[in-house]
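First the structure, then my questions, so here it is.
Yeah, one chain of the complex is gone here, protein chain that is, but the others are all in their spots.
Moving on, here comes chain A:
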Amino acid sequence: MPTENLCDKRMSKFKNKGKEPTKMRDRRIAECVELRKAHKVESIMKRRNISSVGDEEPLSPCENTDNKQVISETIQEIVANVNGDCPEKQRQGCQAARKLLSRERNPPLKEIIEAGLLTRFVEFLGRNDDPTLQFEAAWSLTNVASGTSWHTQQVVEHGAVPAFIALLASPMLNISEQAVWALGNIAGDGPSYRDGLIDCGVIPALLARLTPDAPVGYLRNLTWTLSNLCRNKNPFPRFSAVQQMLPSIIQLLHHSDKSILSDACWAISYLTDGPNERIDVVIKTGILPRLVELLGFEELTVVTPALRSIGNIVSGSDLQTQAAIDAGVLSALPQLMRHPKSSVQKEAAWAVSNIAAGPCQQIQQLITCGLLAPLVDLLRNGDFKTQREAVWAVTNYTSGGTVDQVVHLVKCGALEAILNLLQAKDTKTVLVILDAINNVFLAAEKLGEVDKLCLLVEEVGGLDRIEFLQNHENNAIYRAAQALIEKYFSEDGDDQCLTTEATDSNFVFGASDLQKRFDF
């Protein structure tokens, strides 16, 4: 989840001279433990097919019950039908299984697997002579693969992958679509299955179906599956695969359907969520202006991944950030910083924080494009997660900005706003704020206006809060607060080297030994 583990590697290159880069922003840590629920706005890794086909009869009671015994009896019947030789019975059994697996609640994935049905279903995928059977089997397997990793693993280990890839070429659109879907679920499981699919040649097979006459519904599934093939790190999908998919994804980004746009954007966001070489590949496609355009869309489902992609890109190198700036991202951001959804505000603030971590020319562009006012608004009124990002923006800005730029930010009210946030119940945020305060003091030192700044900090109640932090349980916080107090609101320091002999009444004057050569 890119936003949570924000680590700006640019830090180490040119900012925060003399500071441990790890002390600054820890973004993009490879794996990250999460306590929260998965993000609701993220695109879904796996999807189950529960849409009932139009001409279906309503579900029979047994298909809608949680009664274990009823289910077990149904499954036994399915097993008998499927394992038999009668095509009619096979179709019936397969359909019954598909219906069970398409229930809204508690589909018996495990029970179906344990009943040993997967071997037969995979076998049925190859039955070109019986499209109905193929379709029902593909649907059932799609839904099994939509479960946990273990469920997906069962599908893969029963050899479904080559069979599904073959089915992509099916003349029956509904069967091909089901295969696209199943492959999407498998790809979404993680990097190893994703790469397995790529090894099996899934990409050319998918791209072959990307034709102008393909219906929108089909294209939606296809786009989603492509996006899952771009997804996940450790390792990233290999470059050649990305190169293969990119032109089509770019093409899809110009589609008019919102759902396709959304998944294509998610694909871009995955591709940009990596080292700078990965970001470069995307930038070179010339897609930046279109991404910026998408930032202005109404639909949250499009804006969210587009913003995520932009956020990823501006966390890249200075040149990459500049490319985004040149594409006009700075005129799109203020509106997003004032977006009614706080999740969008947060992502926008994150992007700003990364631009603020750039050289002072880019910081200057933040000023010119009027981003400081909305930034200060977010510091004051954003929800906590947004405020946290905005605080990072201030710290990055103050550590890389010129004295004049820092003064400008303070005049916009940022200092007062971050001082208020010293009460935040988040240790890291507090530390980051203390860092920003220190940066502002360094600027004031250069201007000889430390006293004035001290008064300002005191006036807005900041001194009280910093003093209060000297009692913080966290050592880093208490030390940082104490350092500020000692340096700017009082004074001292000490260290010893050579020694001098002394008697009761005098020190003994004279150099101790004959010195070795002096060399300075």
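Convention: a residue touches a chain if its C-beta (ideal position, glycine included) is under 8 Å from a C-beta of that chain, and two chains touch if they have at least 3 such contacts; residues count from 1.
Please note the rule applied: contacts and distances are computed from a predicted model.
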item	value
Omitted chain, identified by the protein name its UniProt record gives, among "Pyruvate dehydrogenase phosphatase regulatory subunit, mitochondrial", "Peptidase M14 domain-containing protein", "Exportin-2" or "Achalasia, adrenocortical insufficiency, alacrimia"	"Exportin-2"
For chain A, the residues touching the chain missing from this view	29, 31-37, 342, 381, 383-384, 423-428, 431, 455, 458-460, 464, 468, 472-474, 476-477, 486, 489-500, 502-511, 515, 517-520
